[in-house]
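For this view, one protein chain was removed and the others were kept in their places.
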Amino acid sequence: MNPTDMLDRQIRLTARDVTVHYGTKQALHGISIDIPDRAVTAFIGPSGCGKSTFLRCINRMNDTIEGAKVGGTIKLDGEDIYSPDLDVVELRARIGMVFQKPNPFPKSIYDNVAYGPRIHGLARNKSDLDEIVVSSLRKAGLFEEVKDRLQEPGTGLSGGQQQRLCIARAIAVGPEVILMDEPCSALDPIATAVIEELIDELRENYTIVIVTHSMQQAARVSQRTAFFHLGHLIEQGPTEDIFTNPVNKQTQDYIMGRIG
Amino acid sequence: MNPTDMLDRQIRLTARDVTVHYGTKQALHGISIDIPDRAVTAFIGPSGCGKSTFLRCINRMNDTIEGAKVGGTIKLDGEDIYSPDLDVVELRARIGMVFQKPNPFPKSIYDNVAYGPRIHGLARNKSDLDEIVVSSLRKAGLFEEVKDRLQEPGTGLSGGQQQRLCIARAIAVGPEVILMDEPCSALDPIATAVIEELIDELRENYTIVIVTHSMQQAARVSQRTAFFHLGHLIEQGPTEDIFTNPVNKQTQDYIMGRIG
Amino acid sequence: MNALIVAGVLLVLLGVSYQTGWSKSRNLATANGVKVHSRPQYHGSYSAIWTMIPALVILLLWAWFGGGIARDYAVSQIPQDTLLALDQAGLNNALNRINALASGYGVAGDVAPWEQAAGSAVRSFNFLTFAGMLVLAVVAGGAGLVYARSRITARLRARNTVERVISLLLLACSGVAILTTVGIVASLVTEAFRFFTFINPIDFFFGTVWAPNNAGGANHGQYGLLPLLTGTLMITAIAMLVAVPVGLMAAIYLSQYAPRGFRAVVKPFIEILAGIPTIVFGFFALVTVGPFLRDFGNAIGLNINATSALTAGIVMGIMIIPFVSSLSDDILNQVPRSLRDGAYGLGATQSETIRNVLLPAALPGIVGAFLLAVSRAVGETMIVVLAAGNSPILRGNPFEPVSTITVSIVNQLTGDTDFTGPQSLVGFALGLTLFVVTLCLNIFALYIVRRFREQYE
Amino acid sequence: MRAGLVRRHATEQIFRGLGIAAIAVALGFVAILFIDVFRKGIPAFVQSNVHLSVFFDPELIDVDPAPARDQFPSDAEYTAASLKWQRSVALLNWNTIVEASLRKAAPEAGDMTAREILSIPETDARHEIREMFVANPSLLGQTVDVDVLASANAQNWIKGNIDRSLGDKQQQLSAPARALIDTFVENGTISNGFAWSILTNVDSRSAPASAGLLGAFVGTLWMMLIVVVLAVPIGVAAAIYLEEFAPKSRLTDLIEVNINNLAAVPSIVFGLLGAAVFINWFHLPISAPLVGGLVLTLLTLPTIIIATRGALLGVSPALRQAALGMGASKTQMVFHHVLPVTFPSILTATILGVAHALGETAPLLLIGMKAFVASVPATPLDQAAALPVQIYLWQGNENRNFFEPRTAAAIMVLLGVMILLNGAAIYLRSRLEKRA
Partner (left out) sequence: QSRDTIQIAGSSTVLPFASIVAEEFSASFPEFKTPVVGSGGTGGGLKQFCEGVGENTIDIANASRQIKDAEREACTAAGVTDIREIQFGFDGIVFASAASGPDFALTPAQVYKAIAAKVNVDGQLVDNPYKTWNEVDASLPNQPIALAVPASNHGTREVFQEKVVSAGCEEAGLPEGISEDDAEAACTTYRQDVVVEISGDYTETLARLNSDPNTVGVFGLSFYEQNTDTLKVATVDGVVPSKESVAAGEYPVSRPLFFYVKGQHIGVIPGIEEYVQFFLSEGISGEGGALEAAGLIPQPADKTAEVLAAFEAGAAQ
């Protein structure tokens, strides 16, 4: 292992032999990975390789998919997140998620962001809440665009705006771990830069996992990278190593743009 | 005008002074643009600037949004597409669209692709149809991944797979003009390359408009580029010119990554 | 018989015309590689439409005016002197006799020779007009077909035409609902007005005593609406108090919590409640629920009557549970899963997701289900007859017997009452009143729903 | 946040508990009603038969030989003669033959009056025997074993529907008749069997024990056929028009309100409408399932329209746009994409609407279907009753001891019909249902 590896930091999440079946189809085959605290881990891999699936395992969103079966163990701070006496709700509050397809609620922009803080009781009063909403929107680089229309429905936003709204919504809860499934896919370079900056900033205090198709983005924002292929975790390690010096042939091919 | 400009080719679409209001909010301000035949035109611009809105004007999808009002004229082959005796349905069959958010039908993968050919009567028999489905899926680079599960629901695919399914679905109809709203946003580099290849190939015969946030992609696949900002069309021209030699300061800033 | 012949002819026309359009379209497509605007099915339907409409128009004209023409003809067959001697009622009677003779249907009393003659003349007239009309319809249809066929070209927008016709058909279907309303109002209104010639509308609408007197004579009794109206509202309110919480919670549980298998079994079982004849519920209420409530009331020191608004309301509430539960369940199930995921992903509990995200999103449909349930409650009769005590007295206590508008409608219309007197006519007035009252309630509901809904979407 | 979580979980538990409670309440009522109905109704599925050996006594059956076809030149004349002969047979007192058979079976009944003896078999025994003879005149002089039903009162006694310890004055049958019945039961002349008569007979007033449901059952089937065939397509079409095609305007609002309002119109008013429109205006026959079906169709339409509209409202706009973007016309969008998604709801609406129609009596009253009809309708234009009407009529029958169970049995049959009709819809629904 490389000395600059983030794994010498505290490990937040450990996954061991995680498998996922959708009905009879196996989508993940024995994934084992450690995700360090206060660092950004990037999942890369061709479309359909299981990145989102694994991400959904981490905050147990797969529970909500009928027919999905998860095997293996995932621990957050040493605690098995699939143990029966774990509180899923608390888990999801601690592990926030930004979905691949933006899914704003059919409520106002304000309420979209305020929803999480409200249910978790994070704001003492209205002005607290206003502040949370504004600062979250600002961090997601959306505030300027929507400040005049906070009471309009979130579903009336453009694709990229919706994506940023979902990011704002997720960080408004102040999760310890943030899972982002292609958070910048619908964003222009500047907006992307804002989000990347946000990620960088969040990294100071939180654990972040990001799925991305952009090697550049992975290289820019992440400290560790994991490469998935056909449901297998092919290689993982410090981002620099992966991009400059991949051990595995497949990883190399993917990074070089030879397999998809 | 530059001699390499595609505009010396036949013009398929001309838009003049197109405005769009969503309720009281004006989303597009007097857009005038010509879109040449057998070429790829890229729309770029920061998130929320009106690219999707304009795209939706071209095949009148804005008709379906409550409160959206379109002004100005858009002509396809000299025919006003907003004229009352134009057949919208036929128009949409001729002008295919891939939406920004993948929206597969809650039907099987096969039926998703076969739907268009079926309603437009493009296949004489089952084997014709099979062929159309397979070749469309293949062109979209999805066939290998889903060939064993054509009868499973299209909504059970991964994000990138859904996106490619929607592309396959759109090209299966063989439209004359294809509008693609960020068709590669959820795709890995290889899949992106497949789609870009497809676009290149389609360009031989069709008119293609693509919205993208990736300057590289715009530069790679398009012959003409139009830059939108805050609902205005700031600049348009041959892609090379735009990228190497933008006239407008804002365009330059955007391409240089200074405004978003 | 005539109807069968007409239907048969129409069917044949339909088949022929569809086939004609279809094959012409096919030929267009194969002959010259041009792009045909519409698919052969649409061309087939197009020519079918062009064929059927003229034919149907002729048939309808005949149905509409044929009667009048036949009548005029029959009148013309009555000898002049006889005709002059007849008054309106006599003429009608004579015509009835002639028509009866013409249709081979005997008449009472002796048949005058001119009646016999007129009868057979009318008979052959009827036959000839029928045959003529049929031929005319076929010819008109054929002309339509020829025209349609000549119009079928590659550019013909047959699909648009067909779809316009489809949407007109759909419109016609919603027209059925309108016609029903018109029919209901029409069948109530004249008799209701007859009622108001007996009873002062003010006494009816603002009267507080309901005591029809059937004994005959000038004293018709009192027809105050208010006791019935309050009874109706009270029972409906109680029924909704039972059905809405139970139904909605059941829907939520079934759609969000219950395993699929459980849901598949339980939902149909609950739906059975909607199909049990209401008289069964009525006896159940009277014999089981009422005494139970009375004893229960005694136990906790409340004076509950065995037959009361409460009994009827509770049992009615049970009956309408499936209207709330099954419809809401379906609608909740339809909310896109991405919304649910969004809420879960933020750490919302299941109940929070349901309350804050799913219910608002499904609100319009759920309100529809509530309205349906209210409507059933308002319109229900049998349960109230048996369980509410049939006591049309103005009082506000739900533990006392009441009666409702619907019960009174049934009682007054189907009793041994004089059908020309206010005792029975009041049924119509009550029906009309209930119609207007619920109309107002519905307008109000629509208004509320609109205001409420605008927050979302 | 921890503290909040405890509270939120408590809320969650309560919420969930409420859900379970709601289900339990609803199912509890279903169970209570079912148990109530079944407990009462099951005994009615047992009937007591009296086994008689009937002697077709030529002395009593004193009629001319039955006419034969070859004696007459034409069918018409033969039919006339045959009917005349049948009338002469009908005029005979067949009760004496029944009485004689019973006396034969019970020599100890010697001093009982004819009336007492004849209170044991159902009154239609004589018709049954007569019909045997009409069908086969060669029985004259022969002895044949015949099973006839025991009378309603006899069955009440046998099954204990009536308190056997009550005194003479409170019994429907005289003491000797009761004793005779007991003897018959002991010696096997009377035995119990499954009451097929409920399912295979038409209604009867004069011979209550033989009253059955067949006519009403078929009448109901006809009506439900009409309701399903008309109400579902029209209702769905109307809902589609209003939700998808109609321009949103005051007029559509009015229509919407109006339809909601129709749902609240008491069912008897639909009967008034049906009588006025279908019978007086269109001259359709009275007491016909066709008219009943049409009236019930109008009655169910609002339910189906409202429920379908609710479902259409819930379809996500993304789906509509996807379809339109493919160049599907609005009609195609609706029929290919939107409707299939809402199919489960439409089926639910159908189930509820049809269930409602199935149990409805009030409107049938005014179109002459709440009637005693002793025949099976062969077409929807024939006179018929309906199951709920039959229930209503039986429910009002004076012989409570006999008809209370029988009414419950009829309800069981109605529930059976409903479950069968709904079963198909439910099967479809569960197959089509996929979580969105």
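Just so it is clear, A, B, C and D label the chains in written order, and each chain counts residues from 1 on its own.
Rule of thumb we're sticking to: a contact is a pair of C-beta atoms (placed from the backbone, for glycine too) under 8 Å apart; a residue touches a chain by one contact, two chains touch by 3 or more.
Everything numeric here is computed off the predicted structure, so don't read it as measured data.
Interface note: of D:14, D:31 or D:166, the residue touching the hidden chain in the full complex is D:166. Although one chain is not drawn, the whole complex shows that of C:181, C:412 or C:433 it is C:412 that touches it.
Counting the whole complex, the residues of chain D in touch with the unshown chain are 83, 86-87, 90-91, 123, 127, 130, 162-163, 166, 169-172, 204-207, 275, 279-280, 283-287, 365-366, 368-375, 383, 393, 395-401.
As for the chain not pictured, it touches chain C at residues 89, 92-93, 96, 100, 103-108, 211-216, 219, 221, 283, 286-287, 290-291, 306-307, 385-386, 389-391, 393, 407, 410-421, 423-424.
In this section, only the chains that are shown with their structure count from here on.
Between the CA-based centres of chain A and chain C the separation comes to 54 Å, rounded to the whole angstrom. With centres taken as mean Cα positions, chain C sits 48 Å from chain B. Distance between chain centres (mean CA atoms), chain C to chain D: 23 Å. Within chain A, contacts with two or more other chains are made by residues 66, 89-90, 93, 101, 119-120. Counting partner chains per residue, chain D shows two or more touched chains at residues 8-9, 12, 318, 329-330, 341, 435-436. Those residues of chain B that touch chain C in the complex are listed here as 87, 89-90, 119-121.
Listing the residues of chain C that touch chain D in their complex gives 159-160, 163, 166-167, 169-171, 173-174, 176-178, 180-181, 183-184, 186-188, 245-250, 252-254, 257-258, 264, 266-281, 283-284, 288, 318, 321-323, 325-327, 329-331, 333-337, 349-352, 354-355, 361-362, 364-369, 371-372, 374-376, 378-382, 405-406, 409-410, 413-414, 428, 431, 434-435, 438-439, 441-443, 445-446. Across the complex, chain A meets chain B through its residues 22, 25, 44-48, 52-53, 100-102, 141, 145, 149, 156-161, 163-164, 181-182, 185-194, 213, 215, 254, 257-260.
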